[in-house]
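Heads up, one of the protein chains got dropped from this complex, but the rest are sitting where they should.
This part shows chain A:
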Amino acid sequence: MARLRAPERERTLLPSEEPLSLLRKDGSPVEDSPLEMPDDDVLVRLHRHMVIGRRFDTQATALTKQGRLAVYPSSRGQEACQVGAVLALREQDWLFPTYRDSVALVTRGVDPAGALTLLRGDWHLGYDPHEHRVGPQCTPLATNTPHAVGFAHAARLKGEDTAALVMLGDGATSEGDTHEALNFAGVWRTPVVFLVQNNGYAISVPLSKQTAAPSLAHKGIGYGVPSVLVDGNDAAAVYAVVREALRADGPTLVEAITYRIEAHTNADDATRYRDADEVAAWLDRDPVDRLEAHLVSRGLLDAAGKRALAEEAEAFAARVREQLNADVETDPAELFAHVYAEPTTHLREQAAQLARELA
């Protein structure tokens, strides 16, 4: 992580005073950034996945209104984190996401219907974690953090070069598991990146009520875990930071400063705890617009390219609609099938009882 921190910071493990970035709000490059600007083709891919991710996100929110999804926690405004971090993963690395990270999942290649299966109200995950190396979406806050540490530690014991990326929110940094996991990762020098998407709120509770720390990144110090503070609306910066951290010989805590544009979920009323002005200020720092402006100014994206991408995103949304508008066949008998490797006698009896009731 030498590039990200001056020698003094390396020694003290302190994050930078200001979030690291590569692109300014208007898309112009930051001079003297300690971060390495991703290659042009990476910038183009980051943009493409953010555009598709955002369209996916608005589609999912719309599907809640039609009753096709039971609930949806939008990540609108957080696309630079979701896409930047996931594209930084190597093929062999694992992602440990939360409920907030559906866009990260589809960016990793998980089928949209799979990414939304639990949110649809089904009982199972909807995708095979091993297929895309994506752990289960995790709702009990911060409980995925020790899973990521254990997973990466096991990889190391087996002599495999696999790192883990675990996502969590600002609120989740107050949970005990975050601290236990950081501590284990520090002691074991486990290759895990803890990506805190600091979107300012834990449902309604602002960060000021969550912590007295100067920043969430500061929390790494006590565990001997180097920390990085990054502009979470700058996809190029998030990519650069996470990419380097995943290749480091040990853990990194990354705090990405971002904002949740929508309410906590479709069931939440954000007007009860935050002002429209605040939201407007963040809309002005939109992560997709920022990278788009950069690509256009560099001649990496033109009007035709934008149109083609918009069409691709529309087609993606249409597929999501189609998948979610189809009624799924659910088999109540399967509720008993995976509780144990082999259903117990007891469960077989209960399955038979339910079958009789349904006959």
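Just so we're on the same page, a contact is a pair of C-beta atoms (placed from the backbone, for glycine too) under 8 Å apart; a residue touches a chain by one contact, two chains touch by 3 or more; residues count from 1.
FYI, contacts and distances are computed from a predicted model.
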{"item": "Missing subunit (named according to UniProt) among the choices \"Lactate utilization protein C\", \"ABC transporter permease\", \"Nitrite/sulfite reductase\" or \"Pyruvate dehydrogenase E1 component subunit beta\"", "value": "\"Pyruvate dehydrogenase E1 component subunit beta\""}
{"item": "Touch criterion as defined above, residue of A:H124, A:K209 or A:R307 at the omitted chain", "value": "A:H124"}
{"item": "Residue touching the undisplayed chain, where the options are A:L35, A:I52 or A:V149", "value": "A:V149"}
{"item": "Sites on chain A contacted by the missing partner chain, in the whole complex", "value": "118, 123-125, 128-130, 135-136, 140, 143, 145-155, 157-158, 164, 176-177, 180-181, 183-184, 187, 334, 337-341, 344-346"}
